[in-house]
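Right, chain A next:
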Amino acid sequence: STDTSGGKDKVNAGVIAIVDTAPIHLGKAKGFFDKHDIDLTITPVQGGAAAISGVVSNQFQFAFANVTSLLAAKEQGLDVKVVANGVSSTGTPGEDFSAVLVKADSPIQSAADLAGKKVSVNQLKNIGDTTIRATVRKAGGDPSGIQFVELPFPDAPAALQNGSVDAIWVVEPFVSQALSQGARAVAWNFAEATPNLTVAMYFTTGKADADLSGRFAKAINESLAYAAEHPDEVRETLKTYTKIAPDVIAKIKLPKWPAEINKESVTAIAEMAKNDGVLKSVPSLVE
Partner candidate 1 sequence: MRVVNALAVPLLLVGVWWLVSGGSFYLPSPGRVAAAFAETWFSERVLTDVLPSLARLAAGYTLAGVIGVGLGVAIGLSSGLRAAAEPVLEFFRAVPPPVLVPLIMLFAGIDNAMKVAVIVSGCVWPILLNTVEGVRAIDEVLADTCKLYGVRLRHLVLRSASPQIMAGLRQALSIGIILMVISEMFASSSGLGFTIVLFQRGFQIAEMWSGIVLLGLIGWGLSLVFRMVEKRVLAWYHRA
Partner candidate 2 sequence: MLELIDLTKTYQGRGRTVTALDRLSLQVDAGELVCVVGPSGCGKTTLLRCVAGLLPYEGQVRVAGRPVTGPPEHTAVVFQEYGRSLFPWLTVRQNVELPLKEKGLDRARRTELVTESLEAVGLAGAHDAHPWQLSGGMQQRVAIARAVAYEPSLLLMDEPFAAVDAQTRADLEDLILRLWQRLEMTVLFITHDIDEAVYLGRRVIVLSASPTTVLEDLKIDLPAERDQLTTRSLPRFAELRGHVYAQIQRTKQ
């Protein structure tokens, strides 16, 4: 519902409390949403599926979810409509916010060595395993034998440490944390899977008011642009809605926040997912 109060539309956005979503928090603080007559409330959600459910059930007007989750929703006939870019890979291995890590003394030296190993991802049949398979394939390995297990990001470093898995996929702040504690990166799956990968997007439902969606998109895009230009303010913002330790915040690699959605990368992800059997078709997500 878009209740108007004081001329402004009340909007509730479901957003995961991670580094990726810093722009919306920063943009809210900077008044970009007020400028577009949007009275924004940011509700933290636990993951992409919860965000999508929330939008479909009208609890949120907008939300943030990764490409694969959105593709899956679309394929199952859920009425989701992308309104703006969310977060993108930096495209530079070694400088990205997502990596596959191994122990310092691990025999695994490159992405190709991951073949046949046990690798943790936060969710199976999602963007993690899809991009890792692509990276391994590009590095000349055979991804079909990789044994993926589900482990939430926070629990993955411990599992790597006590040898429960051979490699872990994590995103910031866990990448920096683990690297500083002696882990070693063997693959930068977002950067290496496909060029300039669009990882996640803001979306709404097809039934949403077009004018409001437009204004929200504008506000988001301004926020993305501002965040891209002011990394220091982004790091400050992180202290407000996450509990990441300040010394870690100073170290983490920030993602890219372009205003443009890289449509080719979305299609590429969809193709890969289809090849891996995660999706049955290639739904069109972004017109």
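The criterion applied here is as follows: contacts are C-beta pairs under 8 Å (C-beta built on N, C-alpha and C of every residue); 3 or more make two chains touch, one makes a residue touch a chain; residues count from 1.
Selection rule: all candidates are chains of the complex that A comes from, given by their letters.
Please read these numbers as outputs of a predicted model, since none were measured by experiment.
Engineer: Of the candidates 1 or 2, report the single one touching chain A in this complex.
Structural biologist: It is 1 that touches chain A.
Engineer: For the complex, give me every residue of chain A touching candidate 1.
Structural biologist: 47-49, 52-53, 56-57, 69, 72-73, 75-78, 120, 123-126, 147-152, 154-155, 158-159, 162, 164-165
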